[in-house]
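Note that this complex is displayed minus one protein chain, with the remaining chains in position.
Order of writing sets the labels: A and B. Residues in every chain begin at 1.
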Amino acid sequence: MQAVILAAGEGTRMRPLTYTKPKVMLPVANKPILQHVIENLARAGVDEVVLVVGYREDTVREHFGDELEGVRIKYVRQTKQLGTAHALLSAKHLLDDRFMMLNGDAIVFEDDLKHLVREKSAIAVREVSNPQDFGVVDVENNSVKEIIEKPENPPSNLINAGIYVFTREIVNYLEKTPLSVRGEYEITDSITMAIADGFEFKAVRIEGWIDVGYPWDLLKANETLLSHVESKIEGEVEDGAVIKGNVVIGEGTVIMAGSYIVGPVVIGQNCRIGPNCYIRPYTAIGDNCHIGNAVEVKNSIIMSSTKVPHFNYIGDSVIGENCNFGAGTKIANLRLDEGEIAVNVKGRVVITGRKKFGAAIGDNVKTGINASINVGTLIGNNVFIGPGAVVDGVVEPNSKVY
Amino acid sequence: MQAVILAAGEGTRMRPLTYTKPKVMLPVANKPILQHVIENLARAGVDEVVLVVGYREDTVREHFGDELEGVRIKYVRQTKQLGTAHALLSAKHLLDDRFMMLNGDAIVFEDDLKHLVREKSAIAVREVSNPQDFGVVDVENNSVKEIIEKPENPPSNLINAGIYVFTREIVNYLEKTPLSVRGEYEITDSITMAIADGFEFKAVRIEGWIDVGYPWDLLKANETLLSHVESKIEGEVEDGAVIKGNVVIGEGTVIMAGSYIVGPVVIGQNCRIGPNCYIRPYTAIGDNCHIGNAVEVKNSIIMSSTKVPHFNYIGDSVIGENCNFGAGTKIANLRLDEGEIAVNVKGRVVITGRKKFGAAIGDNVKTGINASINVGTLIGNNVFIGPGAVVDGVVEPNSKVY
Partner (left out) sequence: MQAVILAAGEGTRMRPLTYTKPKVMLPVANKPILQHVIENLARAGVDEVVLVVGYREDTVREHFGDELEGVRIKYVRQTKQLGTAHALLSAKHLLDDRFMMLNGDAIVFEDDLKHLVREKSAIAVREVSNPQDFGVVDVENNSVKEIIEKPENPPSNLINAGIYVFTREIVNYLEKTPLSVRGEYEITDSITMAIADGFEFKAVRIEGWIDVGYPWDLLKANETLLSHVESKIEGEVEDGAVIKGNVVIGEGTVIMAGSYIVGPVVIGQNCRIGPNCYIRPYTAIGDNCHIGNAVEVKNSIIMSSTKVPHFNYIGDSVIGENCNFGAGTKIANLRLDEGEIAVNVKGRVVITGRKKFGAAIGDNVKTGINASINVGTLIGNNVFIGPGAVVDGVVEPNSKVY
């Protein structure tokens, strides 16, 4: 079966992490979100994927090429992001008679996908406690009657999961779909027209679901995925290193003596870890990283080629690729008053709902010795933070802070 | 035998440590000073203690309840602290025919107490080299002839240790004692009257004595008591941890791999220690503490529920309860010029007589990442010290330093 995956948007709420790659390419448990999506599709029986790409599409094409786990991968460019119907229409020339459509930035699990794959025409629905904030699906006899956007009085607590099984006939409706109030061509409008014409969509419930909006949501997603990880040690573990719980260590990686790792933790290939570092649960470290002398990392995502070499503390944070931390640079992850952490996202204060969140840091950030990065800081890519500096709030890309 | 213990004063020279508890409740070798006093009395044969309490009496009552090591404990409230005679008079209704009276903030040892317990009526005396600074005791045929306050020409080098054995008849004199020049009802005045009436007080020499005035005196006291401690490991010590010398580790405490502990050290219950921390001699750590990754602690008192979690250095310091140190917060304990350390106590500069003294820190203090606390700093309770801040001198309670 074929699946069309929408993967063209930046995901601006994920800035600064998306300055250099689209949201679907952000890693969770050491793989891009999109890779989790495709691998789960593969396990559910999908054998061809059409990726609708746009923003920073090079990063997607380079990572996946034309095949992953036996799944053929094709690409379609959506130059302007004019909505979900428009995105699917971009792939018109590649569509099979029946295909699945889903978003590349939300992870659905194998079992749920298997249920969908069987259907001829379907809409996945999820049960939530606050349906009024979503597109609510009115279901009758297992069929979708209507999708209503953010209704005041929701007819059910089932919402549209954004995962569909279509036959090729949907294309007719895509082409007729008018601009919506918010200025997009929306697939739900196309579906509404198809239902009006007598097409039937089965409502299929899905149970698992990992959705990410803000940088700190990656930590939650990482935590969820890592809690299912199983130990697999392909690198070298020196005598005197302690490994507890489920830990994955990639080929070519060396865990030096005195390192203390408590899983679930995944570490990529060709990393140098230690000596005497402390890696705590729910940490994902990419390839070619260096976690050095006495460093402590906890509940964090550290992307590939990043060096955290000496006396650093990284807690509840997401760190981009190719960063280098000066000796003693630390990230705070708890307010002194232990209050909930708020972060400035695109000029607006967003409550994270977390008591512990450190920083989200873009690619190629270099910090000096003894620099301090305060709770809830966002640092753009290519930033220099000088020795002894204290940073806070939002640091724009390419800036220097001394 | 009964003992009346004066435990009602704050001990303002011990601020900031006494903002939340009276001086007698400050811990040395992981027990309040008063507990050492009572335990030594118990070993000397005392079976009932009357605690004269006042300042923050709740902390005393909660800690001891009505029994300790087989000793019944009764409480008397001294609302205003009008002197030692007044304090004892507060306990009038509870007094036995014969009883001991002593201060709750000075530790006297079992052997000395055993000598006192045998007497009918006695005053403990200590030999010092500078008697002119104290109440000097003039002794004739083992009997006290007179107690003279700070005499220019001391008749002996024996001073009043403030420990007495009285018969109930002392009450008559307490009630007749006039206000002294410094505005208190003083037990020495009562005694003088009793002697004039023909009462006889045996002078009993005591040898051991641990007295504390300023916060740094707690370190000396701690050192003295810890030098007699014997190893007792009731918690878990992981492989790869090093334990040298006499070390006490309480139940439920885990010493993680790579920790290096050199006794004498006492660690309370349910602490998490390590990995890779370094705990050096003469350190006392309370219950429910966390001494974390790469932390170094030396010659210090850390009270219960305090977290010293990553990259902290604490040397020659006293840290209150429920504090939390940011990653990399350090306390300096040596002047750059290696000179003697002076501390501002209640607006007056006090020479500590020490080349090494770090800080005295009250309860509930939270510090940020990479904060620096300079030599000889006093920090009140409930203080926030921001990331990268450098503090010095006296920090008032409830303040925020950024």
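Simple rule for what comes next: contacts are C-beta pairs under 8 Å (C-beta built on N, C-alpha and C of every residue); 3 or more make two chains touch, one makes a residue touch a chain.
Bear in mind the structure is a predicted one, so any value in this text is a computation, not a measurement.
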Hidden-chain contact residue, picked from the options A:Gly258, A:Gly315 or A:Gly380: A:Gly258
Omitted-chain contact residue, chosen from A:Gln2, A:Asn103, A:Ser121 or A:Asn276: A:Asn276
Residue, one of B:Phe311, B:Phe325, B:Phe357 or B:Phe384, that touches the chain absent here: B:Phe311
Chain not shown, touching residues in chain B: 240, 242, 258, 260, 276, 278, 294, 296, 311, 313, 328, 330-332, 334, 336-337, 370-374, 388, 390
Residue ranges of chain A at the interface with the undisplayed chain: 238, 240, 256-258, 274-276, 292-294, 310-311, 324, 326-328, 366-370, 384-388
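Note that in this section only the chains that are shown with their structure count from here on.
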Whole-Å gap between the CA centroids of chain A and chain B: 56
